[in-house]
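Note that one protein chain of the assembly has been removed; the remaining protein chains are unaltered in position.
Showing chain A:
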Amino acid sequence: MTARALPVVPRRERTANAAALIACAAAVAVLAACSLAVGVGRLSLSDPAASWDLISQSRLPRTVALILAGAAMAICGVVMQMLTRNRFVEPSTAGTTESAAFGLLIATLVAPGLPIWAKMLFGTAAAVAGTALFISILRAVPMRNVLIVPLIGLMLGGIISSVTTFIAYQGNLSQGLGAWMSADLSGVVKGRYEMLWLLALVVIAVWIMADRFTVAGLGEDFTTNLGLNHRRVMTIGLSLVALATSVVVIIVGAIPFLGLIVPNIVALFIGDNIRRAIPWVAFLGSGIVLACDIVGRLVRYPYEVPLGVVMGIAGSLIFLILLLKRSTPVD
């Protein structure tokens, strides 16, 4: 047997696909350049040292954070939608985000001196537990309607979130909680974003396991038939999602709608084969977040509208359009 890998798509289509992908990457690069150029501080060639300081201390960390968080959260959406076989599931509609915030809060309360990575691990563990709870509720209540699944996730998230809010209120930590639950990049500077590189690892892991996640998207029977352990794929996938969510929540804050809209848009044009979809999802996720952040920084210049707010408005609009344009009726 020869070991040469073969493309499954015809060559001409592949070339067109590659060209479109390169265009997409270029668009993200342009947005990243804009992101570096925009801001209250002035960049000037006459004072290169000060300009470089500004870029390396604040602008570059922020842009990198946007790219990493955007790509990772969009990919988390894809993974969750495959594993739950539901187009409306992402970390914020499955209790994952809220659980991560809960874990972070508990860690902050119980051991305020913990380093940030230890808090992040707490958040990850809580996110894993919350998502597992969500999945077990879904298993216990077999459903016919696709919309019930995210509704259950939203309710679960609401319950966790209200408990978290109560505890935060008691512990005088409401402000910190607010920062976790809505993305705001103004505090992301050098020394406070490096943990986001973990997201790159998550993206790579998802890419390596892409076929397994797609197979899981075919359902438990197909997965078993193809010799894969469905439960294991599920556990690994949800753990990766929980880790990414926890990191994003603690450093950037939750980014609403991203994990919903990006996978749905990519599915329309490229389909659900994750190996093929993943670069598109990553670029689109980064691009949307970069664009929203630039808008947030310009709309009432020199003041800044947090990314979470801009994403909330843009995301909900795009999501509504996607819902209305869905050619097949929702079950």
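Basically, a contact is a pair of C-beta atoms (placed from the backbone, for glycine too) under 8 Å apart; a residue touches a chain by one contact, two chains touch by 3 or more; residues count from 1.
Here is the rule we go by: contacts and distances are computed from a predicted model.
With the options "Heme-copper oxidase subunit III", "YdbS-like PH domain-containing protein", "Iron complex transport system ATP-binding protein" or "ATP synthase subunit b" in hand, the undepicted chain maps to the protein name "Iron complex transport system ATP-binding protein" (source: UniProt).
Residue in contact with the omitted chain (choice from A:142, A:191 or A:302): A:142.
The residue touching the chain not shown here, chosen from A:215, A:236 or A:314, is A:215.
The chain not shown here is touched by just one of A:15, A:170 or A:229, and that residue is A:229.
Take chain A: the residues that touch the chain left off the picture are 1-6, 8-9, 82, 84-87, 135, 138-139, 142-144, 146, 149, 210-212, 214-215, 217-222, 224-229, 267-268, 271-273, 275, 328.
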